[in-house]
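Step one of this worksheet: look at the structure below.
Missing here is one protein chain; the remaining ones are kept as they sit in the complex.
And now, chain A:
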Amino acid sequence: MSILKKLLTSAVIAATATAIAGSAHAEDKRIALVVKALGIGFFEAAAKGAEEAAKELGDVEIIYTGPTDTTAEGQIEVINSLIAQRVDAIAISANDRDALVPALKKAMDRGITVISWDSGVAPEGREMHLNPSSNALIGNMIIKLASDHLPDGGDVAVLSASATATNQNTWIEEMNKVKDNYPGINVVATVYGDDLADKSYREAQGLMQTYPDLKAIIAPTSVGIVAAAQAVTDAEKAGEINVTGLGLPSEMAGHVKSGASKSFAIWNPIDLGYSATMIAYNLATDKAKAEPGAEIPMGRMGSVKLDDNNEGAMADPFVYDASNIDEFKDIF
């Protein structure tokens, strides 16, 4: 009995402590940032961005929450408790595009603003969706990164994932559309590493042998970019051949320091959490309306323009280089 009693008492203490902390500003707008699961660096960083937005706005309280593991059922329990607390807005990165729709619809029926970010919900379950970036912006960014460090132009090659990878193919297509804007940059080949570390490594070696004048390798895949950077380092061509594309700061930190990669890009989770909060606030306070063609302000991130599906892209992918890699390598 005593153990149970102790458990209950500690639960009461914990509960009242949280209740007191939670009810400090009752008149604030309460915005819930719901993530796929707690304890993931990417989402912790997004929560940091949300807090930054809350500080800037002043009258906002952020509820950062999510299930223990990445299930739709867990997120529905979280959504139900947020509905019960009558929060003003829910900004969610969804574990399931469809299964959350009934629960989120109920939230909207009860007057709660619902948006999705990062990982979207089907249109009937949210007012709008915020993509971290767009295919066109990514396609432009990967060639721009190569061009930035080649003022006199030169040969560049693409190391992609598999030949059937939808994402990579779309980005390369978008890149080819804008490559004429970067005169002197000559895309000589596209090879496929199938998102396998060893195959990507061999393909990168092959590129260096076939094209002795190669100046840069663009790898729009987090596996390929690491493998290519390793191949360049092993061939002692770090500084000669610049490896760039899309990668994760935690995996690329070493290669940025060694000079094999001068810069690369990926979305910035802090900006994403910040923007989602700004949008949720503007929609919840009726300062903006989510409809096709609308432009919703996002504070320091400018504004987002919605397409026919009420989806919008936040910004260019964020560029990571020697100046900021240390700050982000521990985050994701």
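Just so we're on the same page, a contact is a pair of C-beta atoms (placed from the backbone, for glycine too) under 8 Å apart; a residue touches a chain by one contact, two chains touch by 3 or more; residues count from 1.
Keep this in mind: contacts and distances are computed from a predicted model.
Participant: Which of "cytochrome-c oxidase", "CoA transferase subunit A", "YifB family Mg chelatase-like AAA ATPase" or "Autoinducer 2 import system permease protein LsrD" is the UniProt protein name of the chain not shown?
Facilitator: Of the names offered in "cytochrome-c oxidase", "CoA transferase subunit A", "YifB family Mg chelatase-like AAA ATPase" or "Autoinducer 2 import system permease protein LsrD", the absent chain's UniProt record gives "Autoinducer 2 import system permease protein LsrD".
Participant: From the listed residues A:Val101, A:Leu196, A:Ala235 or A:Val319, report the one that touches the chain absent from this view.
Facilitator: With A:Val101, A:Leu196, A:Ala235 or A:Val319 as choices, the missing chain is touched by A:Val101.
Participant: Based on the whole complex, identify which of A:Ile83, A:Ala265 or A:Val304 touches the chain you can't see.
Facilitator: A:Ile83
Participant: Spell out, residue by residue, where the missing chain touches chain A.
Facilitator: 1, 3-4, 7-8, 11-12, 14-16, 18-19, 22-23, 38-39, 63, 65-69, 71-74, 76-78, 80-81, 83-86, 96-99, 101-102
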